[in-house]
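Shown below is the structure under consideration.
The complex is shown incomplete by one protein chain, all other protein chains being positioned as in the whole.
Right, chain A next:
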Amino acid sequence: MHEDQVNELMRTLAPQVLGVLVRRGADFATAEDAVQEALIEAAHHWPDSPPDEPKAWLLKVAGRKLIDAQRAEAARRRREERVHDEPPPGPTEQSDDTLLLLSRCCHPSLSPASAIALTLRAVGGLTTAQIARAFLVPEATMAQRISRAKRTITGERFDTPGDVRAVLHVLYLIFNEGFTGEISLADEAIRLTRQLTAASATDPEIAGLLALMLLHHARREARYTASNELVPLDQQDRSLWDTSMIGEGVAVLQGALGRDLLGQYQAQAAIAALHDDAPSAEETDWPQILEWYDELVRLTDSPVVALNRAVAVGQVDGPRAGLAVLAGIDPGLARWDAVAAHLYERAGDVALAIEHYRTAADRATSLPERTHLIKQVARLVVEARSRGR
């Protein structure tokens, strides 16, 4: 078996095997260690002698490792017998395990960073080294973060499936990490959310989140230039948008909205769908977008939503109306000055626009964003100069 095949297979199977062990009652942290040890053996043996049934092989080895670990603790002997005695799983159980594992990895007692790392490893099947590279931290740091997370949830009870909303929040955060490197975290988040959609249809917000991710990810090729500069939505080359992904996102969203149980992810996805639907920036249906923002403001008290709503008001009722709404929002928000600058520019107040773009650049939270805002200053200064001549 080729090394790449082995890696791919291990990646797919590891979370499944972990799910089986956990469902049979094994302690999450101990089971995760057992699966990691089994993977090390698989990486050693499979290239030369591939097993006929890789999943059964992994399950057997991981089960043995688990028992080894549990023997060391007499108190766990009861559970050991239970794990040992149960018959092998049928194929239908696998999907239930996804929600089971995710609810453990996204337990509310974990910090977001810990939940993200644990989810990517235990459910996403990524190696610690891959996760470390994706977040630009040393591997030892990431290994420590993961083992601390496992220790944190060891004492927690998991009698009922965890809060689906907590899981969705972690998946949303993974999607928004957006580093591009060897591992695309956006793709990982979509993959995991897809799995969750297949596993559980209890909450239409699951499909809402998947739709939101697809409808945003469809624009990825247009969002940055070759030199990694930010391209705002109204200037993107819409021919680069992934129309089949948009189609899928819209279909998923419609299915969710049909359940008539609105939530913030569905509302955000609806806004993204309206943007994706416009053949050009000028043809954007801003009145309908504003209606969705009004809905969103009712669903969440997020100040970022309020800030984006001010932009929509500016598009529908004019920049002065947008500025009036902005005046009621906390100017301490990172993107407040960028929105103010945009609205002042549209209102024809170049001097104030320049001032706010400058402040916004100094307050930017990423380098592409900072460069983009500095360029807005540069553009307005050049325009003002040529008009002055």
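Everything that follows uses one rule, which is that a contact is a pair of C-beta atoms (placed from the backbone, for glycine too) under 8 Å apart; a residue touches a chain by one contact, two chains touch by 3 or more; residues count from 1.
Simple rule for what comes next: contacts and distances are computed from a predicted model.
A chain of the complex is left out here; the name its UniProt entry carries, from "Putative tricarboxylic transport membrane protein", "Aliphatic sulfonates import ATP-binding protein SsuB", "YCII-related domain-containing protein" or "Glutamate dehydrogenase", is "YCII-related domain-containing protein".
Checked against the full complex, the one of A:Thr12, A:Thr141 or A:Asn228 touching the unshown chain is A:Asn228. Within the set A:Glu3, A:Glu53 or A:Asp362, the residue that contacts the chain not displayed is A:Asp362.
Take chain A: the residues that touch the chain left off the picture are 225, 227-229, 358, 361-365, 367, 370-371, 374-375, 377-379, 381-382.
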